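These notes concern the structure reproduced below.
One chain of protein is taken out of this complex; the other chains stay put.
Per-chain numbering from 1; labels A and B assigned in written order.
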């Protein structure tokens, strides 16, 4: 990249106060350990001050309390990490430049779709009848959007994502490649002849400012909808089963699965590789650490965990076999005590 | 939806006996907690009777023993949940209407493919040479079907699914979006120059009435085939490795992985997020609960489990560290007893 920006306009764009030369030229963004001359970096706490002092960074996003710790150009913010996030947006938009809205001639767009101003549709995308694409939405190559879906303004759907019929996505969302929204929930009734499919008559309803990761699946509801609220962020390889409801601004890390009809509150943070059983409720402000097994409702905010931490295999084989006798062991100790 | 159906034809379609007015008009399907006037609902046991009595549902699918518990129109079946499943099919087909079989002109279909009557192929699908598509099969947009695959009658392959060369899918199957059938199994031989690929010469053989979930992968066999038997249902995000065999009517929930050459019997029910190691056998009628680690063969029918249940993180940190000393603890108790 040959990006070149000055600190003055950067400070304006991210909402920072500048201390030092606003004409300092920035040619890269770097973490504090990699910041060379020409780089802008950021520090989020005092533990990075030593690295800052020995760094040759040209500028730093920093909180006011550390203002005297460096002589490079400082961009002062209460929350430097947020400043860094805003800077990445400025940087990405600068590099990308103005992209005119285009509709590729190989895209297959039904005449009965409604396409707002400024919409881009890339090669081989498929837009079925009754689809509504909001202003400046972007549809990547190979994306499928089924009948009657509604996509909000500025939402970006990356290449090869799939949205099945009747689903709703709000504005300012991002749906990454390989994601599948609105596939049938896993509903089958046992019968004498095997499994009888329960047709899934609901859809998926996604709020505004939602991010759905690559290869993440959100199933359509059985009767009512599956609901992902405003501001939710889902990482890659997540499975959200039918009729799950996820509250505002909840974040879920990769490889986590949520079984059917479970409700997760607002502002929760769920780690990676967590499995959450069906038909339970997690209240607001719950944190679940990585690799946990959530086998019951959680009714109090706080941090919860489970899982067996790593150890040498030889030691694990001995300990694991004892797990099978843990109840017996506990009863033996009970007897010894009495 | 502006669906409107009468109870008489519904009862005929699902095989129920009607008690009450066959002209009762139904405009929605609802679970018992959401059933308003105009809705048909179902109850699967006595615990829903209170809700039924206070419901304003217009009709209910119910077993004979509860016939006097409501005055709304009753559709009597031995298995009301099966009645509900059949009703969803009627409902979905009614809403969808008759869809003429069409082959989209942007689909890429090899001249040497054999396409039966009534087959639909959507935009940008790719059908390679030697493919056989059975009567009334549906191929969604962006689907890839590789050389020499055979797809049975009435099978539906949803948008952006991928079937690699030489695989066989029976009739009345459903393969959901993002699924990948017949990718190479993970076979490599160590050599002095690194990993030497073992070309996977088998294929995937899928029976009739099988459902494969979104983003689920079933790898082709190394020499012989990977086999999914009739009536198997696989949820989303499942990984089936090479040369796995799954018996009839077995159900597997989302995010479960089955490693290579493992055999799973018929009528098993495997929960979500289960990991099953390779080269083992599970006999028929095994149930594995969610999040379990299946590290050995299971030779007796029944329910099996493993996993560490959730607790507050502070408590978990204390308990988890003790796990590393469980063998030692057990030996200490043994000494105390003697």
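Note that in this section a contact is a pair of C-beta atoms (placed from the backbone, for glycine too) under 8 Å apart; a residue touches a chain by one contact, two chains touch by 3 or more.
From a predicted model like this one, the values you see are computed outputs, not experimental measurements.
Touch with the chain omitted from the figure is made, among B:13, B:51, B:101 or B:126, by B:126.
Considering the whole complex, the residue from B:83, B:140, B:178 or B:247 that touches the absent chain is B:178. For the chain missing from the display, the contacting residue among A:132, A:214 or A:287 is A:214, taking the whole complex into account.
Although one chain is not drawn, its touching partners on subunit B can still be listed: residues 106, 108, 124, 126, 142, 144, 146, 160, 162, 164, 178, 180, 183-184, 186-191, 194-201, 215, 217, 219, 222-224, 237, 239, 241, 255, 257, 259, 275, 277, 287-289, 292-296, 298, 302-309, 311, 315, 318-319, 321-323, 325-326, 329, 332-333, 336.
What subunit A contributes to its contact with the hidden chain is residues 29-31, 34, 79, 81-82, 84-86, 88-89, 91-92, 104, 106, 122-124, 140-142, 158-160, 174, 176-178, 209, 211, 213-215, 230-231, 233, 235-237, 248-249, 251, 253-255, 272-273, 290-291, 307-314, 316-317, 320-321, 323-327, 329-330, 333, 336-337.
One rule holds for everything that comes next: only the chains that are shown with their structure count from here on.
With centres set at the average Cα position, the gap from subunit A to subunit B is 26 Å.
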